[in-house]
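As you look at this complex, bear in mind that one protein chain is not there, while each of the others sits in place.
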Amino acid sequence: MGFTRSWTVRFSDTDPFGIAHYPRMIDAIHETSDMFMEEIGWPFWELTEEHGVGLPLVSMDFDFEGQVAGGDEVEIELTPEVGESSVQFDYRATHDGEVVFSGTEFRVCVPVDGDSGVPVPDDLRDALETGI
Amino acid sequence: MGFTRSWTVRFSDTDPFGIAHYPRMIDAIHETSDMFMEEIGWPFWELTEEHGVGLPLVSMDFDFEGQVAGGDEVEIELTPEVGESSVQFDYRATHDGEVVFSGTEFRVCVPVDGDSGVPVPDDLRDALETGI
Amino acid sequence: MGFTRSWTVRFSDTDPFGIAHYPRMIDAIHETSDMFMEEIGWPFWELTEEHGVGLPLVSMDFDFEGQVAGGDEVEIELTPEVGESSVQFDYRATHDGEVVFSGTEFRVCVPVDGDSGVPVPDDLRDALETGI
Partner (left out) sequence: MGFTRSWTVRFSDTDPFGIAHYPRMIDAIHETSDMFMEEIGWPFWELTEEHGVGLPLVSMDFDFEGQVAGGDEVEIELTPEVGESSVQFDYRATHDGEVVFSGTEFRVCVPVDGDSGVPVPDDLRDALETGI
């Protein structure tokens, strides 16, 4: 399942050159994962309490290919790939058809009281793969 | 003219008690002013270059009356009041009918190359008061 | 007891005019309260677990009197005033002897499992007033 949201670059996201600070892009990336998990019914704020698992980030790898300014609308697309006990979120952000940034977050599935990986629960796998 | 937007509290806005950090509420307040100015056609990112004026903040006064958690939808309402050479933004945020925070930002209208107040331009006054 | 820390305005704190975004000043204010509470031995991250109380913010009132740019050193001074069941933090920030912002946070003392005010514990009162 793919997920796309629109991010408007705000005045307070921009630097002395009038372009978005890259830590603000990271905030937008993280907000996108949060919106995606909410969309599929497994919001981060319920994950542990209601489902007994967590999806901590273990690595991220991003390329910043373009610059955006205040008022620019950036389409951020998230595509999940589900592994045995891990989840990868692939991101691709575009503005006016040009890539702004792209990259990957790698997350592991851990139980509430441990930190070694466990298999992704079947219903979470279904939600990630089909959006249901 | 009144303006209302919905702010969803994100996981990364919340603290060890699971409630929104207050600096993140300030971010949401500021984002609301940015969305409002964009809505009326005078976005902060064009204000100085296209209109030769700025609206720097000179004071703020907020009461935090309730607490919100990850996933909560907060309705933030902004009501502008236009003075001779100043603009006041009144905010009121509610969740499930309860007030979360309320308060005021006071801004002065300054020319691009000065810092003493000047009268709010008539077309900006119209936009603030009528949303056009 | 007074407490002063130095805040260096970073490139990523500054806007297209090269001056600090005001939400970043709010972050610096909040960080100052966090550093102060750590300094007097009652850090926010231990307050509830070790002492059974919290100090949630109920109001803030700030004036922004000056502008600062990347690299500016801002001295932020915090002076606590302890009430019966509340604490007020007065802030005054200066750069090169000029006031940048000043204002007040008002906090109430609440027990871990309630939200109505309780008297500030004597040892917290002592720490706030004497820094011990």
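Labels for the chains are A, B and C, by order of writing; each one numbers its residues from 1.
In this text, contacts are C-beta pairs under 8 Å (C-beta built on N, C-alpha and C of every residue); 3 or more make two chains touch, one makes a residue touch a chain.
From a predicted model like this one, the values you see are computed outputs, not experimental measurements.
Relative to the complete complex, which of the depicted chains are touched by the chain excluded from display?
Answer for the hidden chain's contacts among shown chains: A, B, C.
Tell me where the left-out chain touches subunit B, residue by residue.
Listed in rising order, the touching residues are 11-12, 14-18, 21, 23, 70.
Footprint of the hidden chain on subunit A, which residues?
So the residues of subunit A touching the unseen chain are 16-17, 22-23, 26-27, 30, 45, 48, 54, 56-65, 67.
Pick out the residues on subunit C that sit against the missing chain.
Spelled out for subunit C, the touching residues are 8, 10-12, 14, 18, 27, 30-31, 34-35, 38, 43-46, 69-71.
The rule is simple: only the chains that are shown with their structure count from here on.
Any idea how many Å lie between the Cα centroids of subunit A and subunit C?
Centre-to-centre distance between subunit A and subunit C: 33 Å.
How big is the gap, in whole Å, between where the Cα atoms of subunit A centre and where those of subunit B centre?
Here subunit A and subunit B have centroids separated by 27 Å.
Measuring centre to centre with CA averages, how many angstrom lie between subunit B and subunit C?
Using C-alpha averages as centres, the distance is 23 Å.
Residues touching two or more other chains, restricted to subunit C: which are they?
Answer for subunit C, listing residues that touch two or more other chains: 16-17, 23.
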